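One chain of protein is taken out of this complex; the other chains stay put.
So, subunit A:
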């Protein structure tokens, strides 16, 4: 391998288990822990499980298979895979890479906070007022409550140092490669995460008031099933929690051997993701029930969603329970592991795309990406206004960027270039679980229709009322600006000449060629 333009052979997961654990590591992230419980509670409680399961079967698994088929058949990260579908679609790949870039820079900050809180939990450093500790002492948020000044470069050491450590760790993992880095990290962290989180859930089930919490979560409100918004929430939850449609699953499946089972492991991944989510719902609501009983309030009065659930409500619970330090360490340790494995997968998308387009070595692509994105991440999110920027970018990139990306995929791959039969044939040729014709209806109609409705609703909502009541000029730059950046980045990355390998024939051949021996027999 001395000649310069002899690229190394494509990396490969060592087998089924490595791939499945890595895909679970990517799918199970912070959203499973802090998004699902709140969404389920607000949308009909126990009755929410009906639209949730239907969404899993009609949208989650089908779009997961679409990602798998694209990555596995066209053997590349997002830009390379889409380029092999149709030249100009490379830009859709870069659109997905841009989503990963924007998510990675703030996601790393959340992992860093969780790391800090893991350390704080040993001494229960947040004291009696966890809210004041989080926004005041830890983040040192400029003007708590979110107003002027909107953007500062006053760095907070307590955030900056862990954030730099997170970037160094994630770059080290990616630089080590798919097998020795990504796969190894997941093989260690995912079982550890399940054990740690399992202990946490069992412990919280035996807290006083836990049963009341579960009662609140699972009491079904059947009238919710007639509400269109509940159904949209279910499709949204499935869609966001599976980490589909922004390149991750395309990239990971491109690292599987050509002759590798795809759909059966895919089902394991999809059900593991939902299984973990359900476990998180049980754990979180048991703990919320305990807190409500201690404070003499109802569960509805507590903060049970997003950043505040993790960094304010949970520390409060930990302070009030016996042996809280251990419980806190388990919770924040789980957050770090779930977040870190997802961050690794998000950055692998960027790294793979750079390697393939610009014919870079893995080390060069990883280090270059790490230095640039790490710097942006530190500049934007370790300052006293980091939380506000994070909140804004997260809302816009997820609700507009990722949803639009999935709609583009369905429209161009399924409708315009009619690749669905080829992709289904591919999946069936290599997999043990066969995909029926129902799949066309899911990725061609159900998924795009639900997502377009979500997208239109969200855009109208954001035009009507500024997100979180933030300053409209700020939202124009930080929120809509992020969305614009996705498109601009997609164009800019598509323009340069493709320097990587271009020769490619998809296998197995489509439409399937007849076996010559059989044809000879038939023509006699």
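To be clear about the criterion, contacts are C-beta pairs under 8 Å (C-beta built on N, C-alpha and C of every residue); 3 or more make two chains touch, one makes a residue touch a chain; residues count from 1.
Everything that follows uses one rule, which is that contacts and distances are computed from a predicted model.
Asker: Match the chain absent from this complex view to the correct UniProt protein name in "Sugar ABC transporter permease", "3-methyl-2-oxobutanoate dehydrogenase (2-methylpropanoyl-transferring)", "Methionine/alanine importer small subunit" or "Cytochrome c-type bioproteinis protein CycK".
Answerer: Of the names offered in "Sugar ABC transporter permease", "3-methyl-2-oxobutanoate dehydrogenase (2-methylpropanoyl-transferring)", "Methionine/alanine importer small subunit" or "Cytochrome c-type bioproteinis protein CycK", the one UniProt assigns to the missing chain is "Methionine/alanine importer small subunit".
Asker: Could you tell which one of A:14, A:264 or A:472 touches the chain left off the display?
Answerer: A:264
Asker: Give the residue, chosen from A:88, A:122 or A:504, that touches the chain omitted from the document.
Answerer: Residue touching the absent chain, from the options given: A:504.
Asker: State which residues belonging to subunit A touch the missing partner chain.
Answerer: Interface with the chain not displayed, on the subunit A side: 3, 5-10, 12, 16, 45-47, 49, 53, 75, 211, 214-215, 217-220, 257-261, 264-265, 267-268, 271-272, 274-275, 278, 282, 429-433, 501, 503-505, 507-509, 512, 515.
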